[in-house]
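Complex shown without one protein chain; remaining protein chains in place.
Order of writing sets the chain letters: A and B. Residues in each chain are counted from 1.
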Amino acid sequence: MAIDLDTPRAEPQHVTPTPIVVTRDYSTPDRIFRGGVQVSGAGVFVLLVAIGSFLAWYGWPAFKTAGWGFFTHSGPVTPGSSSGFGVLASLTGTVEVAFVAMLVGAPVAICTALFLSEYAPLKTRSSLIAMIDLAAAIPSIIFGLWAFFELQPNVVGFSTWLSRHASFIPFFKVSSPPLNASIFIAGLVVGIMIVPIVASICREVFSLAPAGEREAALALGASRWQMIRTVVMPFARGGMIGAVMLGLGRALEETIAVSIILGGSYKVTTEILQHGGSTISQLIATNFGSGGQLGLHDLLLCGFVLFILTLIINLAASAIVNRSRSGAGIDL
Amino acid sequence: MTTTLPPSSAPVDPDRPAAFAGTHVLGEPGQIDADGVCAWFGGRLVLESVDLVMEKSKVTALIGPSGCGKSTFLRILNRMHEVVPGAQLAGSVKLDGIDIYGPGQRAMETRRHIGMVFQKPNPFPAMTIAENVLAGLRFSRISAPDKNDLIEESLTKGGLWNEVKDRLGELGGALSGGQQQRLCIARSLAVKPRVLLMDEPCSALDPTSTLRIEQTIKEIADEVTVVIVTHNMQQAQRVSDYCAFFLAEENQPGRVIESGRTGMIFGEPTDQRTFDYVNGQFG
Partner (left out) sequence: MTTQTAPQGVLVTTTSASTQTPSSTRPPDTERGPAGGSGSGPGSDEPPTPPRPRRLPSPIRPSSFGAEDVFLLVASAVSALCLVWIVFYQLTSLSGGLGFLVAWYLTFLALTWLGTAQVIERQVATDRVVGVVVVSAALLVIGLVLFIVVWVAYKALPSIHWGSLFTKDQKNFQVADPNALRQVGILHAIIGTVEQVLIAVAIGVPFAVATAIYLNEVKGFGSRTVRTVVTAMSGTPSVVAGIFIYSMLILTHVLSYSGFAASLALVVILLPSVTRVVEEVLRVVPSGLREASQALGAPEWRTVWSVVLPTARSGVVTAVLLGVARIVGETAPLLFTAFGSQVINWNAFSHDQGALPLVIWSDVRQAQPVLIALAFQAAFVLMSLVLILFVLARIFSRPRGRKGGTRRGDSRPVEDDLMARMFVPVPIEESTDT
């Protein structure tokens, strides 16, 4: 804006500067490059939507037949009956297995994470962390193999012990032996499998706890545990919750190890020490192919349910972790 | 449980005979004798042969350019040095005659008697102001008969009472920087330590807060010996009774070059290096 020099100036004109608009000009190779990676990113999005869509599409007929009874009944499709397939038994089984897994796995994982971040000597820390991460890498079928041949025989004795001496707790009642292939054993092995997942997130979150507050606690005469309790744990609360939720998600979806242990059943039960049980993923895996009573559409509806369930849990866990003080990595 | 530092022979406050039973007598400042203190980090010697007496009821300032071991020495005095992996030390540090590194002495016990305020204020953000003040007592399982009195007394000594007396239930992180640091001072004073170590407590604060805190230091010196690390020479002149000048020459570990009354260190230092430092020639 020009200032007019001819007219007498009463007061200086106030000129607000406007910023130049800078446009980025990409060359053609760059355009191709950017376009390519954007397509890739969009492709991931499309893939996720495709998974949900196809499963819903193919599972729909089963839902149409069974209605909401799909979730509230239990039992295969019986010829001549109008009701469809019901997964209540598998649903309760999934919840029970996950419950046992969390009860066993979460405390052990949190303690392991505490060990790695607070107690382990610095020189060996990296190797110890590697060993826990190795546990995450062990394929679930090997866990299943080990549980079937090694864990199960040893735990059956413990189950018997529990059922005899602790049957005042309703879960521990049993109707009859045998006590192998039980939800309890499946829950135990899944619990072991989720430890590295929960431990690894908790470990990261613990190590982010601010050093200043730690020092303040120690300088006031706190013991290591007191320091952890007043500084590290409150800080890591969001991360721990997220970690546990992720462990839960993993426990809900575990297929192979559970399928090796459990034989499948349509009976809704709370006797977790008892032989027999089923989870949704086990249902899908063992009923595929010939010989299964599960129709194709029923199977795909189960898959859709599992997909949505784990999606919700993972997204919620991510949100909790990222909104918490520990997840944001902000130092107060 | 059993105390490993013997109670002072000074008279016990008749109004609170059982307040800190078993630990120490309140309100009695202590004296620290450091003898031949050396420090290593990962095998590298960073502090060599420091002999220093920090007189009771007096403010001793540790001055010198940055990186010459003042903070390391300070942290040796309350056994925070060993928290760092790879840190080692040698020499003896005696609180009222008892070597805090002696066999059977526990670090936690020592830290109850020798408190510390850090450079960056670090109140516990998940606790309220009141809980912050009482945090030290919770850790050491000291029971105070009247918690509210104690909170008021500590915050008053820390120079914060008037500003927060109506909001003791607010979280500790909600205060300004200067207020947070005064809260930390109040927190350290609540356990009635014999010595209070301060590691550059004002360097992260604005001048007004700095002055407040310097005032606080002068007020509390009756009840607690203060050892303050500062590389603000004017501050050292304002608050301290004694000074020790630390210096680490090139490729050398840090040492105490000279120590004595503040007036003499700044007015008539014996060593040329001290003279150069206090006159701003380097540092």
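Here is the rule we use: a residue touches a chain if its C-beta (ideal position, glycine included) is under 8 Å from a C-beta of that chain, and two chains touch if they have at least 3 such contacts.
Remember, it's a predicted structure, so these values are computed and weren't measured experimentally.
Participant: Which residue, A:74, A:230, A:265 or A:281, contacts the hidden chain when the whole complex is considered?
Facilitator: A:281
Participant: Can you say which of A:62, A:116 or A:217 touches the chain missing from this structure?
Facilitator: A:116
Participant: Which listed residue, B:49, B:66, B:148 or B:176, touches the chain dropped from view?
Facilitator: Counting the whole complex, the residue in contact with the absent chain is B:49.
Participant: Which candidate, A:93, A:187 or A:249, sits in contact with the chain we can't see?
Facilitator: A:249
Participant: Hey, which subunit A residues sit against the chain that's not shown?
Facilitator: Subunit A touches the chain not shown through residues 26-27, 29-30, 32-34, 36-38, 40-45, 47-48, 50-51, 54-55, 57-58, 107-108, 111-112, 114-116, 118-120, 122, 126, 128-146, 148-150, 154-155, 157-158, 160-162, 165, 192, 195-197, 199-201, 204-205, 207-208, 223-226, 228, 239, 242, 246, 249-250, 253, 255-256, 260, 281, 284-285, 288-289, 296, 299-300, 303, 306-307, 310-311, 313-315, 317-318, 321-322, 326-330.
Participant: Against the chain that's been left off, what residues of subunit B make contact? List them.
Facilitator: Where subunit B meets the chain not shown: residues 1-2, 31, 33, 35-36, 38, 40, 43-45, 48-53, 55, 79, 82, 87-91, 94, 97, 101, 106-108, 139-141, 242, 244-245, 247, 249-253, 255-261, 270-273, 276, 281-282.
Everything below uses one rule, namely that only the chains that are shown with their structure count from here on.
Participant: If you average the CA atoms of subunit A and of subunit B, how many Å lie between those two points?
Facilitator: Subunit A and subunit B have C-alpha centres separated by 47 Å.
Participant: Could you pull out which subunit B residues touch subunit A in their complex?
Facilitator: Of all residues in subunit B, those touching subunit A are 78, 80, 83, 85-86, 108-109, 111-112, 115-116, 118, 120, 122-127, 135-136, 139-140, 173, 184, 187-188, 191.
Participant: Write out the stretch or stretches of subunit A touching subunit B in their complex.
Facilitator: 121-122, 210, 212-213, 215-223, 226, 230-231, 234-235, 332
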